[in-house]
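Data block below; observations after.
Note that this complex is displayed minus one protein chain, with the remaining chains in position.
In this document, chain identifiers A, B and C correspond to the written order of the chains, with residue numbering beginning at 1 in each.
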Amino acid sequence: MALNTFGQLFTFTTWGESHGPAIGCVVDGVPPLIPLDKTEIQTWLDKRKPGQSRFTTQRKETDEVEILSGVFEGKTTGTPISLMIKNVDARSRDYGEISKKYRPGHADYTYEKKYGIRDFRGGGRASARETASRVAAGAIARKVLNSLIPSGVIIKGALVQIGDKPINRKNWKVSEIDKNAFWSPDTEVVASWEQYLDEVRKSGSSIGAIIEVRASGVPVGLGEPVYGKIDAQLAAAMMSINAVKSVEIGNGIKSASLTGEENADEMFMENNRVAFKSNNAGGVLGGLTTGQDLVVRFAVKPTSSILNARQTIDNQGKQVEISTKGRHDPCVGIRAVPVGEAMMAIVIADQLLRHRGQIG
Amino acid sequence: MALNTFGQLFTFTTWGESHGPAIGCVVDGVPPLIPLDKTEIQTWLDKRKPGQSRFTTQRKETDEVEILSGVFEGKTTGTPISLMIKNVDARSRDYGEISKKYRPGHADYTYEKKYGIRDFRGGGRASARETASRVAAGAIARKVLNSLIPSGVIIKGALVQIGDKPINRKNWKVSEIDKNAFWSPDTEVVASWEQYLDEVRKSGSSIGAIIEVRASGVPVGLGEPVYGKIDAQLAAAMMSINAVKSVEIGNGIKSASLTGEENADEMFMENNRVAFKSNNAGGVLGGLTTGQDLVVRFAVKPTSSILNARQTIDNQGKQVEISTKGRHDPCVGIRAVPVGEAMMAIVIADQLLRHRGQIG
Amino acid sequence: MALNTFGQLFTFTTWGESHGPAIGCVVDGVPPLIPLDKTEIQTWLDKRKPGQSRFTTQRKETDEVEILSGVFEGKTTGTPISLMIKNVDARSRDYGEISKKYRPGHADYTYEKKYGIRDFRGGGRASARETASRVAAGAIARKVLNSLIPSGVIIKGALVQIGDKPINRKNWKVSEIDKNAFWSPDTEVVASWEQYLDEVRKSGSSIGAIIEVRASGVPVGLGEPVYGKIDAQLAAAMMSINAVKSVEIGNGIKSASLTGEENADEMFMENNRVAFKSNNAGGVLGGLTTGQDLVVRFAVKPTSSILNARQTIDNQGKQVEISTKGRHDPCVGIRAVPVGEAMMAIVIADQLLRHRGQIG
Partner (left out) sequence: MALNTFGQLFTFTTWGESHGPAIGCVVDGVPPLIPLDKTEIQTWLDKRKPGQSRFTTQRKETDEVEILSGVFEGKTTGTPISLMIKNVDARSRDYGEISKKYRPGHADYTYEKKYGIRDFRGGGRASARETASRVAAGAIARKVLNSLIPSGVIIKGALVQIGDKPINRKNWKVSEIDKNAFWSPDTEVVASWEQYLDEVRKSGSSIGAIIEVRASGVPVGLGEPVYGKIDAQLAAAMMSINAVKSVEIGNGIKSASLTGEENADEMFMENNRVAFKSNNAGGVLGGLTTGQDLVVRFAVKPTSSILNARQTIDNQGKQVEISTKGRHDPCVGIRAVPVGEAMMAIVIADQLLRHRGQIG
């Protein structure tokens, strides 16, 4: 079990540092004969790419993906698919301050304590830049899902809260999500978010957010009790994304306040098909999919890189102050949307293959 | 990777159905020469055991554990430790109704759809009875931790909310947790919880809860970026527990509402040791432990077994009603406390061994 | 990856020491709805059982298996199957000598050096008694194969050499294998083996052997290049059996002496089916099955427990002599036949499930 590998049958292994020559991943276990072109991966990478609005980091990365193996004459061959993305805008600048000081909220201190060494350039391995590899792998997972499930699986993420400003769920329109810089399903909240984030950005601060990812078209019965439950794998997948501090399935934390009567999703038959009156479970019972929409939410903490000085220590144990200069995302939650989608696609694809293995 | 196995170096594999002859687990990867007696495992099992107060199920299980292998002359030998707990109170009754109807909120429907068969007796494999094996494995994990870390690791869970009634965190007293039937750290809330749960129980209903587990004494640097991050492994561990619908680390979902300034845990030196002004991170940065208390919270949904009739379908696709007779926990969250503790101990033990492997 | 677990989708985890209360295993990943009765497992265990002829150990074990989970109303449910075999004839005798001295050829020294402790009673975990669990798991693997491949997979092992006395391959008759105490496919060699083994046994010595296991009816294309090749997994499987020192596939070691022309298995069409003129490859090309018989051979060293005194050291580093008293197999290779069959069945079943997962 490689430390940087996720999944059991559909797997991917990521590598690369923020300011190294390149980042990439090896996607393994992909079924053969699936048409795959790098433009299909690029589409999703472009969604995550920095610098697309004033609300994300201004680092200029083209995030162009290369397929180095595993595809022959436009189709997957069942062998490992190696993907590489060169780092273009890894500025060769003076890293002096962050090389010695531990930025609060960052992994500087823990990496140095664990390994006795850290590639401090741009956050090294701990940088959110690693998530580009996830999005690339997720693009392949989507291809797998839509190849194996002809009716299609639609995975769609959205930003549902910035700071203490949630969307109004009554305004949810899937079709709006791709039309604003925040992936908000609620157009009414967009203006207030813009204004708020402008303030945050100008003040050199940052703010947290909540992302919701939904998958529809997922077959019933995916998941592997009891330690490969699909909700457990989703929890691991989302919590492994940089800055994520909570994961919820369906009603999530609100389940605590409900009675058994309120929480039960009653079942009935509709047009000869099994239906549920509600989806409090978020599409999972006993760790297995119910066939309803799979609903996952996760909270992202505010970017730790802020202009305002914070108290910290350096690697000599001296008390110092630090303020992060340069480019940063005022709300990393925005760019976490396509990453959450990718992880959802990967988990479902992995579980689908495992299910086929045991059940046929 | 066995489906019913958790962990990478410190691992355990559970087996058994609620009303089968026995349940148990195989704990593998345990370092040798650790003193281990079955009474040390029993202590923790007794904490999870049903029927200890009127607020938990009245099923009478002694939950007596047997050690079948891996211990010689009172010490672990480094070979797999097989533990077995016989099922005593598996009533031989008519299972007629639940054998054919899908109880809303239960795994009946998903298991049957996945496998085409299910052991419906007492919930079979999906029963929370499986968690007894976790508690047994967790007892061994605690022994490992306290053997390898002489200063000790203390893992303590508590119930922090029942329904919409949270504890008052200002009243938190660790010493109170073991003194009430709810594992509440706040004695003041106990009376209101008792009254509330009595109502819930008498009305045949159920209610959700929130559990918080804290580990202190954890060394800095445990965790394996990026897909073996300790928070990701904790999320998987907790989400794999029956009825859990959310997992939070540190500030968790509240992180979304904070600014970078509010959320950063500033660092300073105190008595020549690194210290933090706060612990919003819950003891994890970049997937690695910071040396602060590791803080995990999870929400448990209300027990799905309720007396009040709910609408559902049967395995012939017919519309029916169901109400669950017999014994049930009005708030399964209570008995989830020792289970959450066990999973925390297991995750830390596993990460500690992995850390030793790579770092030495 | 538990240390005592084998397989990826069809997995089993064994536990137990030779003279502990019991041994057993947890078989996980078994597809549901496969009819399974403990008598079907018992049949294979009886084949491995000690004391069936004067050529195997006289330890009296009934090797009765109990199914503790995973089977409901006579069928597998897809959940882990826990099997237990109680140790009956674990004589409570004085273990004094072997508790302190390292028997040459045994694992005494290495276990003690690794773990700092060893359960010396009957060889503890290193005893060949562990292989009973493999045979039990193998019985389930056979059921899986014959359930998923209606045309059937036949796995048959045979002893093809004792000491320097090989069988005459021209006399190979499958139907004879079960009719003699050696699992010899050549009836003509039996008398000379009997005489030879009687001498070996009476002189208190022991002798090595070679086992060949063949599987017919295996579908083409099983195996997972490049680190899950079926021949690599078979090699690991067989080499993990006690006392095994070599593993060969097809022509094995003789391949070294052949030219490309001699070694190539030419292909042709026969009755509209692909056929091969020879099977030098032993049914594997590129780590994938060819559809021909899968042919594996392995050599088993002579039993290390011999009556004649050998020079060794004790755990105080003192020069001593040791001779093993009591019951032993003069040729452990005989009882390795059903174990090799079991491991073959397990590897094929595991690869079949993995193949279904990725390929469908």
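Following the convention adopted for this analysis, a contact is a pair of C-beta atoms (placed from the backbone, for glycine too) under 8 Å apart; a residue touches a chain by one contact, two chains touch by 3 or more.
Note that the coordinates shown come from a computational prediction; the quantities given were computed from them, not determined experimentally.
Contact with the chain not shown here comes from a single listed residue; of A:T11, A:N263 or A:T290, that residue is A:T11.
Residue in contact with the omitted chain (choice from C:V247, C:L294, C:I334 or C:A349): C:V247. Along chain C, the points of touch with the absent chain fall at residues 1, 3-6, 8, 14, 102, 104-107, 109-111, 113-115, 125-126, 130, 161-164, 200, 205-210, 220-229, 231-240, 242, 245-269, 272, 274, 277, 280-282, 285-291, 299-306, 308, 310-313, 317-319, 333, 355, 358-359.
Taking the whole complex into account, chain B touches the unshown chain at residues 1, 8-9, 29-32, 78-79, 148, 225, 353-354, 356-360. Residues 1-5, 7-8, 11, 13-17, 20-24, 26, 28-29, 32-33, 66, 68-70, 72, 75-82, 84, 114-119, 124-125 of chain A touch the missing chain (whole complex, contact as defined above).
Methods note: only the chains that are shown with their structure count from here on.
Relative to chain C, the most remote chain by averaged C-alpha coordinates is A. Separating the centre of chain A from that of chain C, both taken as means of CA atoms, is a distance of 46 Å.
Contact with two or more other chains is made by residues 1, 8, 225, 358-359 of chain A.
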